[in-house]
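Only a single protein chain was left out; the remaining protein chains are all shown in position.
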Amino acid sequence: MPDQHRLARWLGALLLLGATLALLLGAGVGSTGFESVLNASSDPVAWQIIWDIRLPRTLGAWLAGALLGLAGAVAQGLFRNPLADPFLLGSASGASLGVAVALALFGVSPYATEWLVRLGLTGAAFAGAVGGVLLTLALAKGVHHTLRLLLAGVIVGVVLGAVKDLITIAVPDILQAMQAFMLGSTGFVGWTACGVMAATLLPAMAVAWALSQVLDGLTLGEATAHSLGLPLAPMRAALVAVLALATGSAVAQTGLIAFVGLAAPHLVRSIVKTTHGRLIALSALMGGLLLMVADVLARWLIAPQELPVGVLTAVLGGSYLLWLMHRRSARGGFL
Amino acid sequence: MNKPLVSTPRPDAAIQVRQLRVSLSGSPVLHGIDLVFKKGRWTSMVGPNGAGKSTLLKAMAGLLPHTGEVALLGRSLASVPGRDRAKQLAWLGQNEGGADELTAYDVTMLGRLPHQAWLAAPSDADRAAVEQALRSTQAWEWRSRPLGHLSGGERQRVLLARALAVQAEVLLMDEPLANLDPPHQSDWLDMVRALVSEGKTVVSVLHELGMALQSQDVVVVQAGRVMYAGATASPDAHRAIEDVFDRRLLVQAVGDQWVALPQQGKPAESKGRA
Partner (left out) sequence: MKALMKKLMVVALVFAVLPAWAIQVRDDRGVTVTLPSPPQRIVSTLPSLTETVCELGACQRLVGVDRYSNFPASVRSLPQVGGGIDPNVEAIVALKPDLVLMAVSSRGVERLESLGLKVVALEPKSAVDVQRVLGVVGQLLEARDAQRVWRVIDAGVHAAAQSLPPKAKSMRVYFEVNQGPYAAGQSSFIGETLARLGVQNIIAAELGPFPKINPEYVVRANPDLIMIGARNADNLAQRPGWAALQAIRDKRICVFSPEESDVLVRPGPRMADAARIMAHCITKQAR
């Protein structure tokens, strides 16, 4: 058996290298193709396309993917459930509801200045995601019981979704705008959005890494984790906060992109067996690379048209997981 | 032979339990337990299924809400900060599944958490403790294998190593011999005896009466009450054990050891034919 710690380091380096390559590739693909790169020095529009559109978009895809991968690893560790997904605690439905409320109140009125609307929608999605998680916590009466948290998350998801539906029936004008905002897309990410996501990613990773011990302890069961002297309740609360902020930040900038948060930790675990500190960091790197590659492919495959990036994350992540399952069952292992 | 309860903890007691009551889902499971576990001794806890042995052990480890007092090494358990308690008391529970993705080494290293400073990398002392623990459970050879690739017995030995790595004064173990084959059960016996000779205190809930009869002290539990607490190698202990198991076994001497042999139902107690 190879040394898992060294393997983890190699994987990290490989993922970073892959991300750099994908970033360079991302600067070269798009609806105008490679000519923009060739003309960049002479044509200011081509330069703008490379520098102001393709680069921030590709980097933004990495940042959003990293946030989702990080949140997915935290969710799967917190709930000790490999099916856990960052949108589990009501963050997705909360974000949708937040956007719906903002649109219904301010959105399409002729008196709203445009920057208020812009800030409002992104902020509303973020606030809604965090609010959804807080509501779940309140319903589950704290972070002590994992099963109760999960159940509360499902309930909150359904209820908030229903409220959102009511709002869209009452104010049908907002339906288009809401769809436009929540549709998973990396196409509107500029340098500012990259900055906002990076500002969330770094502290989230630091906090999650610092608290990874509690996730390790939890793998042995709650009784053992408690016996190891881990202050479970405050650490779990902090991890839920990280989950909410990371997910909210990603959703606010790129809408709902499924599967990245679910698949990234699985992909990491299929390659290296390691404790949560490294798992979380590697999941972030893996999620970033996954979404970045999906974004590049979305722009490349049917250029000059674009595919929705969510389709590609599902295809990429899903096929690899399917292959993994097939390989394992062929070997006769469990699943 | 219950020891009388005292209001101030005894200095020679590793764990002292006073009027311990535990209720689960509203119904009482433990009814006013008083016990003293002396330092440097191995006590096994036996009793029929559902007697409350695991519950009692968990309450002693501070893992269940309870009324009454539990004192650890002379101090009330509730007043001991979490990390200190974790350094002094190691717990090995039943059915600790889930760590499939971690290697045996990493799992054992988790036992060092109470000793590690926040965010610190493992120290030499940590590494030495992990190696010692893995060697004493014969798991050092495959320390890089993930738990999911191990058999039930190998896994149990890794979990045992995890508890050993804590290097705590007091070890509480619930069914530590699950999935272990006879050679490894003997290894476990040797390990416990070595711990006790170092002055550590071990309390183990055991189903295997043959093993339980090897311990120095025994606590016999039935229906949430202590039927007997005291030396194992005494006729009172043997009678108590036979009683709680409805006299379906007999404690016999074989050489200088005691064993429990199954008995057929006695005619006076046989139930009517269905």
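Here the chain labels run A and B in written order, and each chain numbers its own residues starting at 1.
Everything below uses one rule, namely that contacts are C-beta pairs under 8 Å (C-beta built on N, C-alpha and C of every residue); 3 or more make two chains touch, one makes a residue touch a chain.
All figures in this text were calculated on a predicted structure; none of them were measured in a lab.
Looking at the complete complex, one finds that the omitted chain is in touch with A. Among A:F87, A:F181, A:W209 or A:F259, the one in contact with the hidden chain is A:F181.
Check A:L15, A:I49, A:A64 or A:L135 against the missing chain and you find that the one touching it is A:I49. Listed by residue number, the positions of chain A touching the unshown chain are 30-32, 36, 45, 48-49, 52-54, 57, 108-115, 117-118, 169, 172-174, 176-177, 179-181, 183, 185, 187-188, 190, 192, 299, 304-306, 308.
Convention: only the chains that are shown with their structure count from here on.
Per-chain CA centroids place chain A at a distance of 44 Å from chain B. Contacts from chain B toward chain A in the complex involve residues 58, 61-63, 82-87, 89-93, 95-99, 101-103, 106-107, 110-111, 113-114, 118-119, 142, 144-146, 159, 162, 166. Residues of chain A that touch chain B in their complex: 1-4, 80, 210, 213, 216-217, 219-221, 223-224, 226-231, 269, 273-275.
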